[in-house]
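Input: a single structure, listed below in structure tokens.
The complex is shown incomplete by one protein chain, all other protein chains being positioned as in the whole.
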Amino acid sequence: MYRRESLEIRIEKARQRRTSMFRLTLRRMMRNRNAVLGLGIVTTVSLLAIAAPIIAPKEDSSFQRFRLLPSPTQQDLSNTQERGVIFSLIGNTYSYVRVLVSGESGDVDISKGLDSEHLLGTDHLGRDILSRIVWGAQISLLVGVVSQAIACLIGVPLGAISGYYGGKIDHLVMRLADIMFSFPFLLFAIVMVAVLGDTCVGRAWGGLLLVFLVLGVIGWAPKARLVRASVLSIKEEEYVEAARAMGASNTRIIVSHILPNCLSPIIVHTSLAMASAILVEAALSFFGLGVSPPTVTWGSMLASARQYMRTAPHMFMAPGLAITITVFGFNLLGDGLRDAIDPRLKK
Amino acid sequence: MLRYVIRRFLMGIPVLLGVSVVVFILTQVAPGDPIRLMVGQAADPETIANIREKWGLDKDPLTQYFIFVRDAIKLDFGVSFRNGQPVLDLILERIPATAYLGIAAILISIAISIPLGVLSAVHQNTIVDNTSMGLAIVGISAPVYFTALLLQWFFGLHLGWFPVSGIGDVRPWEATNIGELVESLRYLVLPAIVLGYPNAAMITRLTRSSMLEVIRQDYIMVARAKGLRERTVIYRHALRNALIPVVTIVGLQFTLLVGGAVVTETIFNWPGMGRMIIDALISNRDYAMIRAITLIIAATVVFLNIVVDVLYALIDPRIQYS
Partner (left out) sequence: MRTIKSLVVVLLFVWIISSTGCLQPEKPVEEPPVTPVKPEKVEVSEEDKYGGTLRIAIGTDPKRLDPAFSTDTVTGRIVQQLFNGLVQFKPGSTEIIPDLAESWEISEDGKVYTFKIRRGVKFHNGREVTAHDFEYSFKRVMDPETASPRANFYEEVEEVKAVDDYTFQIKLKRPFAPFISKLAYSCFFVVPREEVERLGDAGFGERPVGTGPFILKEWKHDDRLILVANEDYYAGRPYLDKIVVRVIPEPQTALLEFENGNLDLTGIPVAEWERITQRSKWKDYVITSPTLNVFYIGLHCQKKPFKDVRVRRALSYALDPGVIVDTILKGRAVRATGVLPPGMPCYKERPTPYPRNPEKAKQLLKEAGYPDGLEFTLISYESPDQQQFNEVYLEQLKGTGFKMRIEQRDFGTLTELVDKGDVEAYTLGWIADYPDPENFLQVLLHSKNWGPAGNGVRYKNEEVDRLLDQAVLETDMEKRCELYQKAEDIIISEAPWIFTWHRIDSLVHQPWVHGIHLGPMGFNQERLNTIWLDPSHREQEK
């Protein structure tokens, strides 16, 4: 027998469905080994980044300018001995394998290869590479996070409005999105950073602000499209009609009912986009755009290591591998999330 | 269908206009005076003002924009700051090199990735599958110039198999005999591999997962039950269907290629458009050049998207266009 449920109950049921779907998704994800690995990598790197001031073996005030947390004073550094054990293990394995295979350790000019003091060696100015990697993690991750936050802030509302209201607004927003899509992402970023690099904005925070803004502003279009697609499909659902009938304002409907259901594709896309943000930052540094010293990112480390590739290759391998592993992690995480959220949607 | 194509073309025009506005505003807003850069240090203000007037940079921005659009429609993109040559000529001179590299990269990546993807799907979880997936993951995760420099180092310098820079003395279409042709192609190998690697990685993974999905489908089971040979099953039935999503991605390769070409051309010293845009942006502030190249790239992307959509419609009869 068909019973007419009250509107409130129907809305509540929709909410419950969402929560159980969430739990289901989570469980599915945990079963996907790749996703777990990805999550693991991302978490590790994030922890490294946050804990940088505490873990980094060498604190060198001249090379980082932008810090999330205050760095320890000289006395605090003496407490890092135990924490350094982990790094010693990793570092020793590395040097062990290397010595095993090659028979010698690198040592040239100012930059030194591995030794007990510098686990990953030093760069051409004598700075400890391991510390720079750890500090660089902070900035590189920040680039991914902040730029994606900006992209979402722009893209999600635009996509929602576009999908919900339709009509002229929809057309306008989609045309704007087309403009963004008509240009290769990397090239767009290069053009904007190169051209705006010397403005006030371009110089703030050692060039970081510009990188954040440019990557964020360029990245809104895919998110908008995703949100719009979700909105379009959810718009006609029953509980939305119900809420409207109850007199909820459009904004409320969008925010409380529709958006939460759009989250999943956004999260997937964000994870993958963070990976590409880190890669784009590396490419920008390659051309000398992007951040300037003393701010350190993996991309800028890679760029300055380039000319020393023949004389001091360890300078080059460390940030390169750091970037590769981190991006790999984000990619795995994104893929895993996507598979978990809707297994039918395997691309 | 024709109506659809025309409509897409028309929709592309406001997009291009939008791009032109954006790029024009960017170049106006940018600090740094290209005239000053042209002239070098210690030049007196009169010379500078004189040159500025000659280049038409003393007019107000709106007028400059109109002149720019008006000329662009006539395909006159102005004159390069660097050497006074018409921008369009300079670009046309460079396009062959980039096109040559790009096409080679796409061909190589497709030639390697689709078979590899199929093989990986068919022989899931074997050493072939693991190695190719591993390489694919590196391909999409490692920064382009990290792999580029490693490859350049290993194959170019250490093994000495391939030259590490330049396009060679003679371009392949200028070669007069087989020897020159082969020599010219040697220069192509490393840059094309580097450029195509990320794309190949993506296509391999996509082909593999698409194939995996299709193989599990019912009609494949039916085909097998019917007693068809495995090979027929794979190639006649599974592959064709698996390729549909792959075709879309391949169509989008252009966008990725252009981005990658910029880095690859710089590393391998390849005289193409990617290098030119970097020079124009970073060393010369060659506004006319920057605007022209952005417009041309945007136009090409729009055009290619239309082509891909049409192809897609042709391949998959289920898709309708009103």
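The first chain written gets the first letter, and so on, giving A and B; residue counts start at 1 in each chain.
FYI, contacts are C-beta pairs under 8 Å (C-beta built on N, C-alpha and C of every residue); 3 or more make two chains touch, one makes a residue touch a chain.
Everything numeric here is computed off the predicted structure, so don't read it as measured data.
Chemist: Sort through B:133, B:148, B:195 or B:258 and give me the one touching the missing partner chain.
Modeler: With B:133, B:148, B:195 or B:258 as choices, the missing chain is touched by B:133.
Chemist: Which one touches the absent chain: B:76, B:279 or B:309?
Modeler: Touching the chain that is not displayed is residue B:279.
Chemist: Footprint of the hidden chain on subunit B, which residues?
Modeler: 31-34, 36-48, 50-51, 54, 79, 82-85, 90, 93-94, 97, 125, 129-135, 137-138, 150, 153-154, 157-158, 160, 163-167, 169, 266-267, 269, 271, 275-276, 279, 282-283, 285
Chemist: Footprint of the hidden chain on subunit A, which residues?
Modeler: Counting over the whole complex, subunit A touches the hidden chain at residues 33-34, 37, 62-63, 97-98, 101-102, 104, 106-110, 124-125, 197-198, 203, 288, 292-294, 304, 306-313, 317, 328, 332.
Here is the rule we use: only the chains that are shown with their structure count from here on.
Chemist: Can you work out the whole-Å distance between the CA centroids of subunit A and subunit B?
Modeler: 25
Chemist: In the complex, go through subunit A and note every residue touching subunit B.
Modeler: For this pair, the touching residues of subunit A are 175-176, 178-179, 181-187, 190-192, 194-196, 198-199, 275, 279, 282-283, 286-289, 299, 302, 306, 309, 316, 320, 323-325, 327-328, 331, 346-347.
Chemist: Quick check: in the complex, which residue numbers of subunit B touch subunit A?
Modeler: On the subunit B side, the touching residues are 11, 14-16, 18-19, 22-23, 26-27, 29-32, 137-138, 140-146, 149, 153, 206, 209-210, 213, 245, 255-256, 258-260, 262-263, 266, 277-278, 281-282, 290, 294, 297-298, 301-302, 305.
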